[in-house]
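For this depiction, one protein chain was excluded, whereas all remaining protein chains were kept in their positions.
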Amino acid sequence: MSDKLEEFRKFRERMNDRILEAGNLEIKRFFALDSRTYEAGALDVKTKELLGLVASMVLRCDDCVTYHMVRCKEEGVTEEEFFETFSVGLVVGGSIVIPHLRRAVDTLDQLSREAEG
Amino acid sequence: MSDKLEEFRKFRERMNDRILEAGNLEIKRFFALDSRTYEAGALDVKTKELLGLVASMVLRCDDCVTYHMVRCKEEGVTEEEFFETFSVGLVVGGSIVIPHLRRAVDTLDQLSREAEG
Amino acid sequence: MSDKLEEFRKFRERMNDRILEAGNLEIKRFFALDSRTYEAGALDVKTKELLGLVASMVLRCDDCVTYHMVRCKEEGVTEEEFFETFSVGLVVGGSIVIPHLRRAVDTLDQLSREAEG
Amino acid sequence: MSDKLEEFRKFRERMNDRILEAGNLEIKRFFALDSRTYEAGALDVKTKELLGLVASMVLRCDDCVTYHMVRCKEEGVTEEEFFETFSVGLVVGGSIVIPHLRRAVDTLDQLSREAEG
Amino acid sequence: MSDKLEEFRKFRERMNDRILEAGNLEIKRFFALDSRTYEAGALDVKTKELLGLVASMVLRCDDCVTYHMVRCKEEGVTEEEFFETFSVGLVVGGSIVIPHLRRAVDTLDQLSREAEG
Partner (left out) sequence: MSDKLEEFRKFRERMNDRILEAGNLEIKRFFALDSRTYEAGALDVKTKELLGLVASMVLRCDDCVTYHMVRCKEEGVTEEEFFETFSVGLVVGGSIVIPHLRRAVDTLDQLSREAEG
């Protein structure tokens, strides 16, 4: 993993552990529910992750975008499919999405280098 | 069409005509771009419409939700697929999405009655 | 209940039933979690409902505001406490909160008339 | 005034009076500050109202859009200037702005009919 | 104070001074109003700071969350109360709140170390 992705992953893991250990039941259930929501059902995992990605993009949450991009890449989403998903996010959410799009494409390039690496 | 859907469609059509006739070139181009974005590419039309639907839901735009639901229905999205898309929108966007979810399910029932009707 | 509040309550109940019957497990769990979150813990129910109210107000969700106001009223929140909660929502969220504040105060007056009965 | 604009104006006035009479000092000060912000300074009133309009549009607050359109019309904003302001709002805020744009153009037509009245 | 908190505090203080010196009367009044809003009234300071915290969290403003957490800590808010406030923010605002929740819990741990320190 690149440094930026690695840092994201480590902080995410460390804080998720810390949060779940704190023992607030509602937060624990939310985290469990969050995972279940992207499991295969009538829609397959890839489609659900694309839904999570575009929702994260229009709400302009960089960490959420990174997370769903990692998962999408694992599910075999191609560069062309990523860009079409981004185009929906851009048109729905407007030019304020652009800075997040730039960072998303930077993440995409890091994920591609790792896959090749 | 039900009365509510019919009223939405009429106002939408009348105002879109009015807006495009006003002659602002940027707005005209945005409307054209908005349509193109959901055309088939690496992702099929159904997937793109689901992306538009979930993005509209987390941004809590009832009219956008209605529009993409009509299009999704035309693309053969099933009730189970609608609800899975809604579940992603709900988990990503939180309980403030619930009032829009209620109205979306009401719209779904109207669309189903029309399809049967 | 006033007509407006009654209509809100009826639509809310009817659609919640419809949604829960649809059988999407994630949505059902989200609804259950949503209820649990406002139960007494380290913070009492009144404080949690005030938190839900101000969060709904800054996110400008009228139905959520109405719901939490009904619950706050049941928990004995006074008019002065309502207005102080509104003032936090207004200062945090800005003048775009004002239309929602107007509707919230209208709801407050309806709730007061009902209480006086 | 058209029925829709008249209804908006009446509810706005009635609730503003009600809110200011409630005696919450912070809310009163916010309302006073809100008015002062659009007074002439280094920028003229028309420019400030256009700023208020585009901010209201990207935040998708219909009542705020209506209020600033009434004020812009009083300051002599032309239809072409309105549409250029809308185009900035649309491009910055994306397609979720479109339903608000439709209602804004409907309001514009009502304001024009009154002016011709 | 930890480095991160110290950096936040310094930049905040330096820029607040710079902004207030610039002499824009509306901004000065807004800053004064912002402070007043959290003073004791019908609701006590602790409750008002919790309201400010949850509002900041659902609007996903990290700096605002940090500020209100510092104030809440000063008002004696316990870890359990913090987590219950976070749980309301998470359920209302959805999974996009999670990255902000992670950073908030990191801030909480820094505040606890300082208090012990």
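We just call them A, B, C, D and E in the order they show up, numbering each chain from 1.
One rule holds for everything that comes next: contacts are C-beta pairs under 8 Å (C-beta built on N, C-alpha and C of every residue); 3 or more make two chains touch, one makes a residue touch a chain.
This is a predicted model, so every value here is computed, not measured.
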item: Neighbouring shown chains of the undisplayed chain, as defined at the top; value: A, B, C, D, E
item: Residues belonging to chain B that touch the chain removed from view; value: 25-26, 29-30, 33, 36-37
item: Touch list for chain C against the chain that is not drawn; value: 58, 90-97
item: Touching residues (missing chain, whole complex) on chain D; value: 33-34, 37-38, 41-43, 47-48, 50-52, 54-59, 64, 78, 80-81, 84-85, 87-89, 91-93
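As a convention for this text, only the chains that are shown with their structure count from here on.
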item: Chain labels contacting chain A and also chain C; value: B, D, E
item: Chain at maximum distance from chain C, centres defined as averaged CA atoms; value: A
item: Equivalent interface positions on chain B and chain D, same or different at half; value: different
item: Taking each chain's C-alpha mean as its centre, the one farthest from chain E; value: B
item: C-alpha-based rotation, chain C on chain D, 0 to 180 degrees, nearest 5; value: 120
item: Intercentroid distance (Cα basis), chain E paired with chain C, Å; value: 23
item: Computed distance of Cα centres, chain E from chain B, in Å; value: 37
item: Rounded Å distance between chain A and chain E, as computed from the means of their C-alpha atoms; value: 27
item: Residue numbers of chain A (touch at least two other chains); value: 26, 30, 33-34, 37, 56, 58-59, 64, 91-93
item: Topology of the chain contact graph, where touching chains are joined (line, ring, star, complete, other); value: complete
